[in-house]
Each structure stands twice: as structure tokens, then as C-alpha cells.
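Report on one structure; see the data block that follows.
Shown here: the complex without one of its protein chains, the others still in place.
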Amino acid sequence: MRHPSLRLTPSRMLGAVVIVLAVLALLVWVPNDTVSGYVQSKRGRVSIGDAMAPGLAFGLMALSGALILWETRKSDAPGQPDPRGPAFLAVMLGICVVALTVMIWAGPLAVALFAPDETYRNLRDAAPWKHIGFALGGTGLVTALVCLVEHRFSRLALLIGLATVAVLIGVFDLAFDDLLLPPNGDQ
Amino acid sequence: MTDLLDYIGLGMMAVMNGPALFEIGGIGLPIALVMLAAGLFTGIAVGATPGLAGPMAMAISLPLLISAFGFSPDALLPVFAFLIGIMKGATLGGAVPAILFNLPGTPDAMMTTLDGHPMARNGQPRRALRIAQLSSVAGDSFSDIVLFVCAPFLAVVVEAYLDLPEKTALLILSISFIAAVMGASVGKGLLSVSLGLVVAYIASGNDLSPRLTLGFDALDAGVPLIAAILGVLIVGEILATLETLWRNNRALDVKTEAHGTAQDGLAPGDLKRITPVVARGALIGTVIGALPGVGSTLAATLSYSICARRAKRIPDAQPFGTGAPEGIAATEAANSAVSGANLIPVLSLGIPGNAAAVFLILAADSIGGFNPGPAVFAMPEGETNPQLVIAFGIFTLMAIGNLLNWTVGGAVMRSMSVLAKVPATRLLPVVLLVSLTAIYVQETSMFAVWATLVFGVLGYAMRRLAVPVLPFVIAFILAGPLERSAREAFAATGADPWFLFSSPTSVILLLMALAALVFLGRQR
Partner (left out) sequence: MTHFFKPLLAVAALCATAITTPTATLAQDWTPPGPITMYIGFAAGGGADTQARLIAQGIEEKYSWTVIPQQAPGNSGLTLAAELAKAPADGTAIGMVVSETMSYSSQASGDPAFGYENFTMLATTAEFQMGLVAMANGNFDSWDKVKGAAEAGTPIRFATASDRQADMAWHLGQKVGIDFNIVEVRGGKGVMDGLRGGDVDIGWVAGAQSKPVQQGEMVNIARGIEAPLADSPDAPMITELGSDFLLDGYFMFIAPGGLEPAAREALGAAIRDVAEDGATDANGLLTKAFGGAAVRTGEDLDAYMTQANADAAELMKAVAE
């Protein structure tokens, strides 16, 4: 059994990782990704450069990491490393990514298949093309998440997804002339 | 003085004489009032639904409201009316499931379950709800009055006595105070603050080549404000709650239900019993609320434990935890009193103290024409300051909101009890899609949606590691003003590197910032 103050708890790990990242950012990121540096000489005067604020913020971050280590020097909750948490998060994110990808590409795909001499960009404000991606992706997102959390597929989940999409199309698209549903503003 | 009265009058007129939505019996119903009532009822409903909270509803409705009312200054009062309605309604609604089902609808209703639910189980749910409503509205009204008096005064003092260096020092003080008081440890509070600052500083500098973009073109305009805030606050919460529900499907379900008996409703002598408790709770809530970041949960806990200790000393008092009316009153008065007082630093200094205030600032920022800060309360000679009219319009709306809460709030509360049974497993995925769509509609860029998801993961990780999320959001909002005021102060003092220490006021403010970190953090 190791001494309690040496055990690697989530908080201690967080403190250490934060210090390393903040120092790296201070040494590599900030100097290489700002133009004017910490202070610059402009119009005959010294003025604060673009690196000053981020530099101080990363300094504060390093300090916070040190404080976290210091606060947990005597005792810290061991924490329960449950691999199921991150795994579940990964599944949820996977669902979001797939749903958004469908949302982006379903419309252009439909145009390529059924209206080959037009571009999706020129049809981005025309029904039904503009609704295809949002309807498929949105319904998929809601249905998949409900099924995931409830551990079973249900027709009700699909219904909830369809109803949400229908209400959102009604609220944003039919009620407001200038609003574009995802993904139509990026076209 | 007459000027001030004129402005109060103009503010009230702005609410009452706004464009009418429809007419009843020849009298037009001003749109701001309709929006206020709609927001209030929405707020009570949202508060009464476990898994939803006021800030979430404010976040989702904001893009909708902006689409509906546009970006003109005329939009300010209706939009604020709805948001303030949600804010006020949610504090009231949170007590409903807490009392009826032993399930806090909002985090700050936790303490209400301690005496509210026992009273309901003893066959008096209506009495418990009524006491909760009266104490909540009393606390809210008291803190609103303090807001009306203090905010203009504070703003005038700040504008008259603080020069650019002192304004920088004041921002440093608020940020360190928030880091110190929020969450489990100063270290994690500071981590949250520094993350918020770093993200806000991406591509927000003065140079024409944007900083810290890592070469990504999509970051050239910076991280969209709404994506970062909604991601960490709302999507992070949804992801974390969905995980809890996935582990235990019934985690947010109604467990015990209470039914009323014949002698339900306010008992004679109840009002007399709770009056001193409410007064104390309102005072505690107001003082705590005026400090940015401390929050309603602490106010409720403090008020409840002080009252419980007093009750022990009185021999024939009903012990707390058994359904004592004083217990309900103490928590509800205190947690509701926080919401009004929280707007003192928002309106007078532009410093948000809680999530609701964050969304009010976001609304003002998105619409334009109203910039919370000292300039709101300026009274220029020979000219009307439209911001001040809006400020008094907001005060008018808050007063009317309280009036509605006094009168019809109770009935609405009782009717919302059914919402506690909506399963969160189905509600939260819907909320996620609605949030993502609302963000897209406001930003019109898929990048904002991806960014929201990334910040959702950050919010989830912060919750799992017990890093408080609100300091992140507040620091994100204050990062720009902080850097700008420091740059302006440095330039205005003719490039004096010691500008922060150039006046006694600013040195005192900085010492207070240090003291907050050292002493407030240690007590935990």
C-alpha cells in the first residue's frame, strides 16, 4: 500500500496535466501563434501586444494546476475510475457525429440523385430539398439517444424524434423568412 | 431628482405603451406584458420539470426570441420580459416537485424538500405549496427593491470615481472572487476561470492576423459566444444527466406521491409564523445574491441552517425536517431573493453572477442598443439616455412579474405538478436537438454546432472532475472587457507599466482580490 499522498487520484492527475499543458502553451503556442508579442512598439509608444492576455491566462492556468496539487497534498477522494463513463460519452458523441454528418450530406446527395442539373447551393432555400438533411439527421439524433438511454428501441422514440423535427421546422423555417435550418447556411 | 422621476415614468411607459399584441375590449395589451406572462408560466413549467432548469429554457428561447423580434432596440423589452419571466417563474416552479415528490426541480430547491415534502406527506401539499409561493415571492420582491435602489447608485459611484486602471482592477477582483467562492476548491475555480479566459482570447486580439487559431481558418472569427456558453452550461449538463439516466433509468422518476386531506391550505397563524423567517431569508439571499457567483444554493442552505438552529432553542417549536412551515419559508425566501440582487452587478457593472444573468447579458449583447454597465445609468444633459429608459422598463417588468407571482403564481404552480412525471430520458435528447438547432439558426454555421459539441464534452468532463462550470462562462464573458480595459488604461496613462498600482483605490481592489483567493478559499 502506497502512502496516501502519493496515490494518483483524478484531481492530482488533473493538476499535473493542467500544469504541463499550460507550460507547453506558454512556451510553444502563445509565442508562435501571436503576431505582436507581449508588448509592441507602435506609433512611438509601447503598447500591450496580443500575446499578453493569453500569456497571463495560461500563467493563471499553470498556477491553478499547482494549487490543485497543493490542495490535494494531504488527502483526496480516490474517485471511482469507471471506464463505462467515457465509453458511454463516446457512444453519445458517435451518435451526434453520425447524425450531423447525415444532416450535412443527405440534402446534396438527394439533389445529386434526383435533380442532377441543379446545385444544392441554389436549392438551399427551396422545399423539400432544404428539409431533407435536417429531418433525417434530427430525427436520427433524438431517436438514437432516447433508445440508447432507455436500453431499447421503441416506436415512441422515433415518434418523438419526428415530432421534434416537425415542430422545429414549423417554428424556425415556416415562421421566419430569413432563417436557415442546418446545414443550409453553410452552402 | 425630477430627471430620475422622468426616467422612471419613461421606463414604465416603454413597457405599457409598447406595440400592442392584441386588444381586449378596446384596450391594447402591450407585447412586453404578454411576453412577461408567457415567460413566467414557461419558467414555472420548466422549474417544475426535473432535469430542466431556468437557464436551459433561457438559452433555448433566446435565439427564438431574437428571430421573432429582430435586432432593433424595440426588441429589448419584449425579449427581456420573457427571459425575466422565466427567471422568476423557475425559482417558483422548482419548489413544486420538491414538495410534492421529494425531487428538487432545480438545484436550489434541494433544501425545500427537507420540510416541504414531509408536510405534503402529512396530507397538506396545498399548504406547503402556498407557503413556498408566499415566501418565494416575498424574498424576490424584497431583493428587487434593493436592486432598484442600489444598481443606479452603484453605477453612478463607479462611473464618477473609477478611472480606467480602477475599472481593470475591479474586473480582476470580480473574476478572482468568482474563482474563490464557486466550487469545491480555489484551484479548480481558478482552472475554470483560466480556461474561460483562454478560449475567449482565441482570435479576439487587436492584430489583423488573429491569434491562437492554430492555423484553422474556422477559428479566425473566434469561438462563437453562444456555442461556448451553451456547450458548457447546457450540452455538458445534458450529456452528464443522460449518463446518469443510462446507469439508472429511474434516477429522476417520481418516487412518492402526496395526496391532500380535508384540512389542506394555509393554516391560521402560518403567516405570522413565517414572517420573521421570510424577512431573515430575504436579507440573507439579497446580500449573497449581490456578490457575483455565490449563488442561491448557498443562500438557501445558510438561511435554513440559521433558522433551524434558532428553532432548536425555542422549546415548543416544531423541529425542522418534520414539515415545519418555517423550514420551507427560510429556504424559499432566501433562494428567490438571490435572483433580483444578482442583477445589481449585472446592470451597474456588466458583471454576471449566475447563469440567468449570463443569458440576460447574452441577450443584450446579441440585440445591441443596451450595454449593461455604468453607462446605462448616465443622465446626459439635454438628451434622453435610451439605455436608462430600458433599465427602468426592466425594473417595471420585474415589479409586474412579482405581482403576477403573488396573484396567479400559486394556481399555476399547482397545475404544473403533472410535469414532474415527464421522463427525462425522452426530454433531454429533444432539448439537445432544440439547442443545436437554435445555435445554428443564430450563427448560421455548422462550425458553431461542432464547437458546441466540443464544449459540451468539456462541460461534461468538468462536471465529472468537480470543476465548477459557471466561472468558465463568467470569465469567458469578462475576458474581453478585462483585456480591453487593461489595454486602454495602459495607453491612457502613457504606457505606464505600473498603471494598476497608480491609485489607492485600484491597489485596494487588487488586495481584496488577493484576499478573496486566500481567505474565502481556505474556509472550505
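Just so it is clear, A and B label the chains in written order, and each chain counts residues from 1 on its own.
Note that contacts are C-beta pairs under 8 Å (C-beta built on N, C-alpha and C of every residue); 3 or more make two chains touch, one makes a residue touch a chain.
Because the structure is predicted, anything quoted here is derived from the model rather than measured.
Q: Decide which residue listed in A:Arg43, A:Lys74 or A:Arg155 touches the omitted chain of the complex.
A: Here the residue in touch with the unshown chain is A:Arg43.
Q: Based on the whole complex, identify which of B:Ile306, B:Ala375 or B:Val422 touches the chain you can't see.
A: Within the whole complex, the residue contacting the unshown chain is B:Ala375.
Q: Quick one: say which of B:Leu77, B:Ala151, B:Leu164 or B:Ala282 touches the chain that got left out.
A: The single option touching the absent chain is B:Leu164.
Q: Provide the residue numbers of chain A that touch the chain removed from this figure.
A: The list for chain A reads 43-45, 117-119, 121-125, 178, 180, 185.
Q: If you put the missing chain back, which residues of chain B would it touch?
A: Residues touching the hidden chain, for chain B, are 71-73, 159, 163-164, 203, 206, 208-210, 217, 220-222, 366-369, 371, 374-375, 378, 380-383, 444, 484, 487-488, 491-494.
Going forward, only the chains that are shown with their structure count from here on.
Q: So in the complex, which bits of chain A are touching chain B?
A: Going through chain A, the ones touching chain B are 10-11, 14-15, 18, 22, 25, 29-30, 33-36, 45-48, 50-54, 57-58, 60-61, 63-71, 84-85, 88-89, 92-93, 96-97, 100, 104, 134, 138, 141-142, 145-146, 148-151, 156-157, 160-161, 164-165, 168, 171-172, 175-176, 179-183, 185-186.
Q: Along chain B, where are the residues that touch chain A in the complex?
A: Those in contact with chain A are residues 64, 67-68, 185-191, 193-195, 197-198, 201, 205-207, 209, 211-214, 239, 242-243, 245-247, 249, 425-426, 428-430, 432-434, 436-437, 440-441, 444-446, 449-450, 453, 457, 460, 464-467, 479, 482-483, 486-487, 490-491, 494-495.
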